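Below, a portion of the complex is reproduced, with chain positions unchanged.
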Amino acid sequence: MNYIKLWFRSIAQVMFQGNAWCGLFFLAGIFWGAYNSGTPAVAWGAVVGTTVSIITGYLLGYPRDEATQGLWGFNGVLVGCGLMTFLGSTPLGWLAVIICSAMTTWVRTGLNRLGAPLGVTSFTFPFVMSTWIFLAAARALGGLDVMALSHPMLPASGVHLLSAHGDALPSLLEFCEWTLRGVSQVFLIDSWITGVLFLIGLLIACPAAALWAVIGSAGGAALALLFGAPTEAIAHGMYGFSPVLTAIALGAAFYRRTLWRTIIWALVGVVGTVFVQASMNVLLSPVGLPSLTAPFCIATWLFMLPTIKSNQQTN
Amino acid sequence: MNYIKLWFRSIAQVMFQGNAWCGLFFLAGIFWGAYNSGTPAVAWGAVVGTTVSIITGYLLGYPRDEATQGLWGFNGVLVGCGLMTFLGSTPLGWLAVIICSAMTTWVRTGLNRLGAPLGVTSFTFPFVMSTWIFLAAARALGGLDVMALSHPMLPASGVHLLSAHGDALPSLLEFCEWTLRGVSQVFLIDSWITGVLFLIGLLIACPAAALWAVIGSAGGAALALLFGAPTEAIAHGMYGFSPVLTAIALGAAFYRRTLWRTIIWALVGVVGTVFVQASMNVLLSPVGLPSLTAPFCIATWLFMLPTIKSNQQTN
């Protein structure tokens, strides 16, 4: 029974919730989105990734309290979704999922030790790092099919992008859909229904987190619209998923201050994340890699690091 | 009165001087250079960037002694110069200046905490990091005009560069002009008169720093000539500005040893900075970003890190 709980908690921990019911709704959202878009391997990748990364923690004998909170598996879920989104569902592709999600468990332990003296954790960066390694490697390894990865290309010089700025604004209904897609993209799913399922999961675990997820996704999309990001990308939630995580992290998880300070800092964090997201889209273009949740990790570190010690010094 | 002093000191701190008169001459140099080259927005960017980053420090309640020394604002000055050099002077461009220069204040606090156990500070890297984020983002955001950024391209294979090596050597007068331009490029200004104004500012604050600025810029240009860097780039001070900062940092600011040891280490630091500069020009080419003062930061960290603990161990 405990094993089932911690398994579902692992999925919920992607959005910082140690709640099995939340994880169940997340998994439902993943399955709906994956089957709906004709890529069921993404959902099964999540199942395999979670399982492998948790088993790895037991095999390595890591402290069990982390397992109980679901902290061994949340990077593995994302590895499964990520690799099965971009690589072909071949035997070698599945072997890559197994190796890569196992790897996140000790990479997380290692990176957390790097961050410990600074008071930050590695967030989803073990997933980002391991998945980048395997996706980049896949371009050199003929046995892995990279057809779903975008082609490496030099970043545009801004000329043709200007036209995007002239697009009509979305209607309120469209904007709500974009916001929900932003929430669903946290697990690389592009479906507003999945977004609703994710929000229900969050509501069960922590209503404030659900609120911040909406604020993060809507705020990210709005700011991206204001600065003229390609409408296509905004509509599919590509400017929403990292701000969702930053908003929950700063607004309802790690950063604890007076109410107003917390609110302002989380909002500024959303703004910062959008620019980090846009910059990473450009910087990764020549190697044809997706940014994954790196913009969230980088922005949140930049917003957490200055706050930690000033707190300790005050006390 | 104090506010005016710390405002000007912030500008002087770009070259490690807590001296308001020095900052005044720096600002004069920026205004001369910006207006002279028909880009007044660069000068006003410096004013806005300094002001915003200082106000941010007050709003975040950071320790005031750092403000008095001018340490809140020096990254903001550079953000203003940097973004207004490469982005169009549009309303969204100015909004980017405000967000980005505010960001440097807490990014600096965060990065300094990273460096504290190692005994190094973040130098101008908060400016570099924040400005890179916004310049890269600008290529994905149609609302920001990136016409002044160089086009992303694969680095040359060295063939056509060989011709540059055959160019005639500059006359002594030309070389002096190049050296002064190298000093002015610290604030992204390309003007020998600005270089003179900067040197006057340094002379007021610390004559040794002025001397090291000249040695750094001249040494950088000479070494770049010897190794056949493109003459065009050397003539506009592009191989001078980072060595200027390295030379002042190692020769007259942070590294304190016997006179000869200090002199030799600063000179070797200038040599190292030139190669880091050349390498960053190449590495950043596919994403079309300028190196900003990153070569100075990286080289100076590489030259400071090994010296710090050996000092502590000796004592």
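Just so it is clear, A and B label the chains in written order, and each chain counts residues from 1 on its own.
Here is the rule we use: a residue touches a chain if its C-beta (ideal position, glycine included) is under 8 Å from a C-beta of that chain, and two chains touch if they have at least 3 such contacts.
Note that the structure is predicted; figures quoted are calculated from it, not measured.
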Problem set entry | Entire complex copy count, 2 subunits given | 3
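To be clear about the criterion, only the chains that are shown with their structure count from here on.
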Seminar exercise, completed: Expressed in whole Å, how far the mean CA point of chain A lies from that of chain B is 35
Exercise. Quick one: in the complex, what on chain B touches chain A?
Worked result: 60, 62, 92, 99, 103, 106-107, 109-111, 113-114, 117, 132-147, 149, 151-154, 286-288
Exercise. For chain A, which residues are in contact with chain B within the complex?
Worked result: 117-118, 154-158, 161-165, 224, 226-230, 271-272, 275-283, 285-286, 301-306, 308-310
